[in-house]
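Shown here: the complex without one of its protein chains, the others still in place.
Right, subunit A next:
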Amino acid sequence: MIHYDRVMIRYGELSLKGKNKKSFINRLVQNVRKTLHDFPEIKIYGERDRMFLDLHGANSAVVIERLKDVFGIQSYSPVIQVAQDIEQVEEKVVALVQSQFEEGMTFKINTKRSDHSFYMDTTEINHYLGGAVLRNVEGIKVQVKKPDLTIRVEVRKEGIFISSETILGAGGLPVGSGGRSVLMLSGGIDSPVAGYLAMKRGVEIIAVHFYSPPYTSEQSLQKAKDLTAKIAAYSGSIQFITVPFTEIQEEIKKSVPEGYLMTVTRRMMMRITDIIREQQRGLAIVNGESLGQVASQTLPSMVAINDVTNTPIIRPVVSMDKNEIIEVAKKIDTFDLSIQPFEDCCTIFAPPAPKTKPKLENARKFEARLEVDALIERSIAGLEVEEIKVGQDSSAAAKADFMDLL
């Protein structure tokens, strides 16, 4: 196992963003620090074009793995640092090539020299190191055009830097650089994917979950929290807000005709989410609606629900096929959790035949039978807020709970 001393991070679309660049870089530095919170020894330098991590002995394998999930990183390279001593460089370069060599591979050495006082020039260094690799790694060949392996050597005042791999980052924009939004998180397949995609575009997420005990179980609430813990991997942690929703659902059930149960329920959820957004100084609402999958997801239905607010509603999966959404859900490891069969707020009072084309006027008319403001006020008074960090899911909790027993 090769140990690296530094990691060089290349910014993604950041490089394009002119004036805001500085705040974007600062945000990325913060996010990287949050992701590596348990390595206080790591020093992070956010420079104009690149970011450098000085690992100071931290486990480079773990760091390399964690950086894969951080949005705003285009690619990154682990770097070995040695003193200005060609023999030390030789030793590290040979070890590096040996660790990555596979039958039939080609390589080249690519040296840059910013410190021109070093006694060898770039051609000499290339030859010297190339020869050393050829002598020590049996079967490897030099190829200058498109080699399988490029060893980059950079001679600087403070030492010589060696790297070979360029690891693809998660891309996107640093979470938080695009402001804050509130995610309506049910527990199904779509909403965690929507949250993930919004985060990828730099949006910081606060998760809102509607909880209606005893109609929905504690397990369904736990499932929503576990899903939040999964997508927290992309930002370090996420605020999770539980909204008590039982009374509202019961009132709707009593007063609203079956065909409009769903529409009115969603309107109430949207109102509450919007109030939370305002409290939390968010700018938009994110949800997992997509077009045409279920009755609630037709355009007329969207019109009837969206009626309650002017806040921008971001629907990242709106035009995706179910299979495309599932593919992302599997990639971010939320799929298996999402398909666990618990009643959630969307399924529990689902009428046998909801209106696929609800009329806005009807929705308003039926809703007027409710004491909307009072209901919402009581619900908001009972909000519960907690912070969910990556890895803080129920299986980790169970493991801790039963540690003494098992």
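Worth a mention:
The working rule: contacts are C-beta pairs under 8 Å (C-beta built on N, C-alpha and C of every residue); 3 or more make two chains touch, one makes a residue touch a chain; residues count from 1.
What we mean here is this: contacts and distances are computed from a predicted model.
A single chain of the complex does not appear, and UniProt lists its protein name as "Cysteine desulfurase", one of "Cysteine desulfurase", "Fe-S cluster assembly ATPase SufC", "Cytochrome (Ubi)quinol oxidase subunit III" or "Extracellular solute-binding protein, family 5". From the options A:Glu218, A:Glu250, A:Asp333 or A:Glu371, the residue with contact to the chain not on display is A:Glu218. When the full complex is taken into account, the listed residue touching the unshown chain is A:Ala398, out of A:Ala61, A:Leu168, A:Ala374 or A:Ala398.
The missing chain lies against subunit A, touching residues 217-219, 394-395, 398-399, 401-402, 405-406.
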